[in-house]
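Here the complex is missing one protein chain, while the rest keep their positions.
Every chain is named by a letter (A and B) in the order it is written, and numbering of its residues begins at 1.
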Amino acid sequence: MNALELHHVSKKFPSANTPAVNDISLTLRTGEILALVGPSGCGKTTTLRLVAGLERPDSGSLHIKGQLVADDRHFTPPEKRGVGMVFQDHALFPHLTVFENVKFGLKGQPSAKARETAASMLKLVGLENFGERYPHQLSGGERQRVALARALAPHPVLVLMDEPFSSLDADLRHEVREQVRGILKAMSATAVFVTHDQEEALFMGDRLAVFKNGHLEQVGLPEEIFHDSATRFVAEFMGDSDFLPGIVQNDGIQTELGLIPQKLNVPANTSVEIALRADDVDFDQSNHPNALVLARFFRGAYYQYRLRLASGKLIHAFKPHTKTISPGTSVHAFISAGHKVTVFQDGVAVEDGNAASRPNSTRS
Amino acid sequence: MQRWKNFPHIPKHIHISPRLFLAAGLVALFVAIPLVYIFFRAFTGGTEVWMRLLQTRIWKLLANTILLTIAVTSGAALVGVSMAFLTERTNLPGRQLFRWMLALPLAIPAYIGGIVHLTLLRPRGGVIPQLLENWFGQPVPTPSPLGFWGAAFILTLFTYPYVYLLSAAAFRSLNASLEEASRTFGRNSWHTLWEVTLPALRPGLMAGALLVALDILAEYGTVALLRYETFSSAIFVQLSGRYDRSAASVLSGILITIAIIILWGELRLQGQARYTQLDSQWRPSVPLPLNRWKIPALLLVLLVASASLLVPVFVLGYWSITALLDPETLSSIMRSGSQNFGNYVWNSLWSSALAAFAAVVLSLPVALLSVRYPSKLSKAISRFSQIGYAIPGVVVALSLVLLVNQFLPFLYATPLIVVMAYVLRHMPQAIRASESALNQLSPSMEEASRTLGRTSLQTIFQVILPLILPGLMAGAALVFLTSLKELPATLLLRPAGFDTLAVRVWIWAEEGFYTQAAPAALLLVLASAWPLYFLLRREKIFK
Partner (left out) sequence: MQVIRKLFILLIAVLVLSACGAPSVTEPASPVGTEAPVVTEEAAVTEVPAAVVEGDLVIYSGRSEQLIQPVLDAFQAKYPNVKILLKSGQNSALANALIEEQSNPQSDVFITTEIFTVQSMYQQGIFQSYRPAAADVLPAEFIGPENSWVGITRRARVIMYNTELVSAEEAPKSIFELTDPKWKGQIAAAGSTNGGMQAQIAAMSQLLGEVDTQEWLVGLMANEVTFFGGHTDVRKAVGAGEFKIGLVNHYYYYLELAEGSPVGIVFPDQGEGEIGLITNATAAGIVKGAKNTPAAQAFIDFLLSTEGQKLFAELNYEYPLVPGVALHPEVQALDGYRLAEVNVAEAALNIDETLNLIETIGLP
């Protein structure tokens, strides 16, 4: 049974012109972590709130553990849905101690059992000695873990996390998210995780759902999303891709950087764009320069170069430290992908000439 | 005065509870009925009454009321801003002490201040003219506290703290970088004051000035004492003098209309007055050195503090001691009918406390609706429930007398009708405090509680209320303070044997027995100072 199902869910706020969430369908399997990712205002948080019962959908239906929680006629309020939520600002109750915060959701259980559960949750997040403190006496990372413990304590069907790490510093964020993922997996929790940070989404999600302007662009495994983007937007948002125009020919795609021998399921002479990441591009100082080095950025293990092609198009390339090339040098750039590149026609990925479908991803 | 913190707009529609909506609607209705009733009475008062009033009183009253309102509002603005400037932006010695001394006059009802100044300054009989006469051997002309100028002077003395507090907070929250930026553009500190500091002060100043204006419109005791007739005092005279209520209703209708115009202006400006918040980047401005102006500035602040606080408290204390030492006076203070002094104190305290509690409880549904489910309708309900600001106590009393006696006769002539008047009149303070407290509470607190299995009602009691309690207490303290000082509605509505401190002060003072009035007045001031102290401690200039 799926832990969560959304069927054609839409939600529009009275003050807005366009729907915040537009015809979203999603399923989430038990034990899975789904990361909702997209730029701010794309509808990912609204989707999470619809699942939590903090918003009511205008149309469509929601099922949690097979039970209908919202449709045109039914609406189960949040307190009856059995979901746990971790808020962006953590929303710890300042008038309660850490222990009382964690115990808050265990209402209805015998007191002794509730205390035991709360204590074990605090232990799980490594804060067993912090129970008597108040939230304002904790560091950001500790608060984060209390919020998680509080959400997990009632053993919710579903854990919902709304940008839970956005209030943390960069180094702390990396540490905490690893801990959080470990805890969620240790409890075999089913979770929906909202973030606007693609790297965090790739790290946290068993699967990813990429949002844009209220609708779903692509749902899939992190690898699929990264390497096999369904749309130009996904490729751009998830992979920092540059886009190079090309014309489809019988034997491949003709681009400014030469012919890419990749067959597509589209007629010849169609205009397409190919997505190029910095690791797909290389250059040398041969005799046929076609690009100018504009800038060089130190990226730790490698250099990133910004190149301007003759057409004025900017692309990026990675190179190891072994050789340093100064900006202003004319170079010869070429594609060194070693795999098939993703090609878009009018913003949508074009299927390969011989591939039939993508088994694990859907396109909207 | 309020520290608002607006959370980024997160849509907050869980599901508008019909119960909450109903509760807020009922509160608005409770407030609306007296208002609508008075308007109804005013405009069905009959052409004859209108003609009589139009021919005789209205124009003079209108001129009197508007003149006094303008004079006091400008006076309070001038005094309030200059005092705030001196205590917040200069190196005036003893600033911390003066801050308290300049804010505490809010605890002194203007009519009590009026009594003191009247005794001191009354031409030929006052303490000061007599001293001068003894000194110079002949009468020296002194300004009279009676009439327009006297009323304007005394009301300014006891209303400027509104402006003072709001502009001191604004001065305080001005970021030093703002003034520094101006200095780097080649302005000297004097130009910076005029071109940068004062304009930034405007929203707070306007908000304070409008509070003063509404206060003046509603003022009864002082103007009656100083024999200057305004709409409020004329309504009181009509109400107590005539057996026909039409004239009072007509005047009330006009007065409410003026007040609503002012309130409307205030609401339009209120939005801008909010942003006096300190952010983490805030640094206090460097105080301007007063140099050779130090002594004159000190004298000025001392003069204002003396006239509005030290002298009244000293005089009341002196009279109180005199009264307590004289057995005959003492016995007359102690009793009225079978009631004694303890009864008055107790009546004052419990009625004001009950009003504070009721106002805060009633303000909650309205505030919850307007803060958590913002819409035109919920804002309208909130605004409408605050109409009490615009209805002077006399008018509230009139409508309650007429309404309650007709429809709820069992409530009439019980102290509860007095409490009801306090609630109606002071509800806005409770609503504003509750809204401000809720605005500072992140909606995610409630949402967290909901996802942790609490219903909306349980959430209100287990999460919202404990968290906004300090804000609610501030609202309650404000309602308590103003109810304690309330005079005209109490005078008109009190049942026999239910005299409050304010009423006792008035009954004695109106007859000219100032010594008798003093202990009650002093006690009233002290009782008001206590919630005021609690409120001021919340303000950043007193931290």
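Note that a residue touches a chain if its C-beta (ideal position, glycine included) is under 8 Å from a C-beta of that chain, and two chains touch if they have at least 3 such contacts.
For clarity, every value in this text was computed on a predicted model and none was experimentally measured.
A.B. asks: Could you tell me which displayed chains border the chain that was left out of the figure?
C.D. replies: Hidden chain contacts in the full assembly come out as B.
A.B. asks: Given the contact definition stated above, which residue among B:Phe148, B:Phe341, B:Tyr412 or B:Trp530 touches the chain not shown here?
C.D. replies: The missing chain is touched by B:Tyr412.
A.B. asks: Of the listed residues B:Trp293, B:Phe384 or B:Phe513, which contacts the missing chain in the full complex?
C.D. replies: Answering carefully, the residue with contact to the hidden chain is B:Phe513.
A.B. asks: Of the residues B:His117, B:Arg372, B:Arg454 or B:Arg494, I need the one that contacts the missing chain.
C.D. replies: B:Arg494
A.B. asks: Which is it among B:Ile66, B:Val237 or B:Leu349 that touches the chain not included here?
C.D. replies: Once the missing chain is taken into account, the touching residue is B:Val237.
A.B. asks: Residue-wise, where is chain B in contact with the chain that is not depicted?
C.D. replies: Within chain B, the residues that touch the unshown chain are 52, 56-57, 60, 122-125, 146, 224-225, 227, 229, 237, 239-244, 332, 335-339, 401-402, 405, 409, 412-413, 491-492, 494-497, 507-508, 510-513, 516.
In the analysis below, only the chains that are shown with their structure count from here on.
A.B. asks: Please report how many Å separate the Cα centroid of chain A from that of chain B, as a whole number.
C.D. replies: Roughly 54 Å separates the two chain centres.
A.B. asks: Per the contact definition, I'd like the list of chain A residues that touch chain B in the complex.
C.D. replies: Listed in rising order, the residues of chain A that touch chain B are 13-15, 20, 46, 52-56, 75, 77-79, 81, 83-85, 87-89, 91, 93-95, 104-105, 107-108, 150-151, 154, 160.
A.B. asks: So in the complex, which bits of chain B are touching chain A?
C.D. replies: Per the stated touch rule, the residues are 11, 13-15, 375, 442, 444-445, 447-456, 458, 463, 466-467.
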